[in-house]
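Contents: one structure, followed by commentary.
Let's turn to subunit A:
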Amino acid sequence: MAKFSSSQLKILATAAIGGLALAGCGDSGSTQDEAAGDPQSGGTLIYASGDAEPDCLDPHYGGNYPQGLISTQYLETLFTKNEDGETVPWLAESSEVSEDGLTHTITLTDGITFHDGTPLTSEAIKANIEHLQDPDTASSTGFLAVQKVEEVELVDDLTAELHLSAPDNALEESLSMHWTAIQSPDALARDVQENCEAPIGTGPFQVDSWDREQQINLVRNEDYVLPVEDPERENDLAYLDGITWRLIPEAATRYAALQSGEVHIIDNAQPDTIQSADNANIGHLDSPRPGASNRIELNSSQAPFDDQLVREAFIRAVDVDGGIQALFFDTAPRSHSLLSSVESLGYSDDALFYRDVDEANDLLDEAGWTDRDDDDVRMKDGERLEIVMPVSTNQSVPAEQSLFEQFQAQASEVGFDMQINLLDLSSWYAALAEHNYNLVSAPYTKVGPSVLRILYHSSSIEPAPSGYFANNAQVDIPELDEILIQAEETPDGAERADLYEQAQQMVLEDFYVLPLYDQQNHFLYTADVQGMGEASAIAAPEYYNVWLTQ
Partner candidate 1 sequence: MSQAAVEVKNLSVSFPGHGKSVIEAVKNVSFKLTPGKALGIVGESGSGKSVTARALLGLAGGQVTADVLNILGTDARKLPDAQWRELRGGKVAMILQDALNSLDPLRPIHREIADALPLARKARKHAAVEALRRVEMPNPTVRADQRSPQLSGGMRQRALIAQAMIGNPAVVVADEATTALDTRLTRLVLDQLHELTTQGIALAIISHDLAQIAQVADEIIVMRHGEIVEAGLTDQILERPSHDYTKQLLAAVPAGVPRFVPLAREVSQGATPQAGLPRSEASRKATDELAVEVTGLSKTFGDHVAVDDVSLSIGKGATLGLVGESGSGKTTTARMILGLTAPDTGTVHIFGEQFTPAKEIERRALRDRIGAIYQDPLASFDPRYSVSQILINALSQGTTSRARQYRKRAEELLETVELDSSVLSRYPRELSGGQRQRLAIARALAPEPDILILDEPVSALDVSVQATVLDLLDRIQLETATSYLFITHDLAVVEHMSDTIAVMTNGQLVETGIAEQILNHPRHTYTQELMAAAPTWGINRAS
Partner candidate 2 sequence: MHIITWLARRVGAAAILLWLVATVIFIAIRFIPGDPAEAIMGGPGSQASAEALEAAREQYHLNEPILVQYGLYLGKLATGDLGTSYAQHRPVAQVMAEMLPATLQLTLIALVIAWLIAFVMAAIAARSSRIGQAMGTIIEVIAAAIPHFWLGAMLIIIFSTWLGWLPAVDTGTVQGIILPAVTLAIPLSGFLAQLMRDSLLTAMNSPFALAARARGASEGQVFFRHGFRHAALPALNLTGWAVAASISGAVVVEEVFARPGLGRSLLGAVLSRDMPMVTGIALFSALIYMVVMLVVETIEAFINPAAARGDDQ
């Protein structure tokens, strides 16, 4: 079996540090790209998160991105992605797919133990998949990822067979996400609440304690075994003594804390602070999330966006580039694709998306919205051209909210009456469930292009028992449905790529979607932090190889 350097296995996110000299290092003149001397052990990394405090540290439970960010430090997955974007084994040593595509055989790496001292065996695969599928776990992201697994059969101590209900060429990608990370079967058997407080995995760090609303304390796993050997490492232990995962939701405060050196790393970095980081000797890590891009979906199931002309008119009316330029500086490149730029199968068509106010007006005239009311809003058959956009304040960063505000002002110039409703997450879900929206921005993170089926297959219009559905544009094209299913089941890579391209073209050209940019995932860190850049399959930074200069 080939041995890889762990750093080559991982996605290397683009990291750069501004300024030439590190503070206090004088003549060493080292930058992040060169090594700042040899890695040193010791020190606690202080991480400041702007996300809402997780309800549960076990990413099986629910399964949102903040859980993914933190669990990356103490849990590991069966597979991961290498820097070419290929899915490669991690806790798994190897895997095989049967010819009918219905059986995946996974063999685990030997010699790995959980934080509780129990060894990693095939029993863990079974326990974890069953845990994900157990309704009591209340898993949503992980649950969808292993939806097709019908049964896990233990072959021997390290080998398990996963029997599927239908072929799924995205299964390994799904198992590279931390929402399906492997935890100790003993720990999973505990009470849900207990498992939430301190999940037990195999990662280089482990959960020590959780001071609510303040911080989560992670300490080094002193018995860590790197599943894949790394010749650069003398031993397998993380350099850091631990990580203090602080919760500082206020963006300005978080940045101030970074500037004054009270914290080493902040996430959810605001565009303006990223831009000024260059002058402040602060490093920047841009780690776009996989899956869908950040985009506005136009609800085609009801007036006025059931008319393609009106959808196009809206897209023509708003100035996406200008807004992104002003609000995101150069930190968020414009996207013209349904998929994240890290997805190799993404298809992009920039010719479709440009601003032309005259054309927007013509399109609306053509669509029959020719009357105007006292507020200069277009009317047709006595109906006002009203469009509603519920915005989740938990999901859309301030800059994005401002961007939507600009769209609101620009859309009104051509006669739309656009309302933005800022909502908390639960009200936002409710607004979607009640179909009380014409526009929506709903990020979706998943590794691989199979996210397209979740987002645009007509079956995703059908709400789950809870009322949630992922096809927010309500695209309902039988031909597209077929392509998406086929793409997921084909064993042929080239055919898969071709099918996904067709699917993306269909959605983009009918103006169901206005792509904006990648799902932003920016980190800023002080000059003390060395070795930044590695990230998990879901683009969460890893701190295994990170160390602090004293």
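The definition used in the following text is that contacts are C-beta pairs under 8 Å (C-beta built on N, C-alpha and C of every residue); 3 or more make two chains touch, one makes a residue touch a chain; residues count from 1.
Per the selection procedure, all candidates are chains of the complex that A comes from, given by their letters.
This one's a predicted model, so the numbers in the text were calculated from it and none came from an experiment.
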{"item": "From 1 or 2, the one in contact with subunit A within this complex", "value": "2"}
{"item": "Residues on subunit A engaged by candidate 2 in the complex (per definition of touch)", "value": "48, 52-53, 55, 135, 138, 140, 193, 196, 211-214, 246-250, 252-254, 256-257, 259-260, 262-263, 424-430, 432-433, 464-468"}
